[in-house]
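Removed from the display is one protein chain of the complex; every other protein chain stays in position.
First chain written, first letter: the chains are A and B, and each begins at residue 1.
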Amino acid sequence: MPAHAMNLVTIICESLAREAVAELLAEAGARGYTVFEVAGAGAHGERTAEIAEYGNVQFEVIVPPAVCEKLMARLEAEYLPRYLMVAYETDIRVRRGAKF
Amino acid sequence: MPAHAMNLVTIICESLAREAVAELLAEAGARGYTVFEVAGAGAHGERTAEIAEYGNVQFEVIVPPAVCEKLMARLEAEYLPRYLMVAYETDIRVRRGAKF
Partner (left out) sequence: MPAHAMNLVTIICESLAREAVAELLAEAGARGYTVFEVAGAGAHGERTAEIAEYGNVQFEVIVPPAVCEKLMARLEAEYLPRYLMVAYETDIRVRRGAKF
């Protein structure tokens, strides 16, 4: 199989947004994703005064460009205003097996 | 030292493929890799009916473009047909220390 030009969407969010993001990914047409826990540190929003690291989760999902656009649009309209969250996209070349 | 144009190969696979992938990376000439556990979710293959997240592992390895090609060719021929697995490559610019 040839490599497919796709987008990797990475979403880093506070843990309380985990279920909401998982639902969004399913609704947006993502076929699957991975998620893992990370420590986050930073000065943003109400947490400006905190230096300590705190628990975040990081989602990574591979999507075709058209799905990426729709996903990012919904993230910006509905999620970024409500949660501590950052999302970014990366250009990747994907190989998948028959089972995946 | 200048930045080197390299490829990052990311392999997400079911845990039972972990040792096989580690061996492949060594054979393909990778000088090192990182691996960490992730939760995966998705509808693919025999697991279509499952919504629950399950344990996967994610490998990341930095390789020159020529090694990337060989690695991807072996993944497609030997691994993707046998395991729940997805692999993708990203263009990166690398700085290494003398010790690495």
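Please note the rule applied: contacts are C-beta pairs under 8 Å (C-beta built on N, C-alpha and C of every residue); 3 or more make two chains touch, one makes a residue touch a chain.
In this text, all values refer to a predicted model and were calculated from it rather than measured experimentally.
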Q. What residue numbers in chain B mark contact with the hidden partner chain?
A. 1, 3, 6, 8, 22, 30-36, 60, 62, 90-100
Q.
Applying the definition given at the start, please give the residues of chain A touching the unseen chain.
A. 10, 12, 36-46, 53, 56, 58, 72, 75-76, 79-91
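Assume only the chains that are shown with their structure count from here on.
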Q. If you average the CA atoms of chain A and of chain B, how far apart do the two points sit, in angstrom?
A. 19
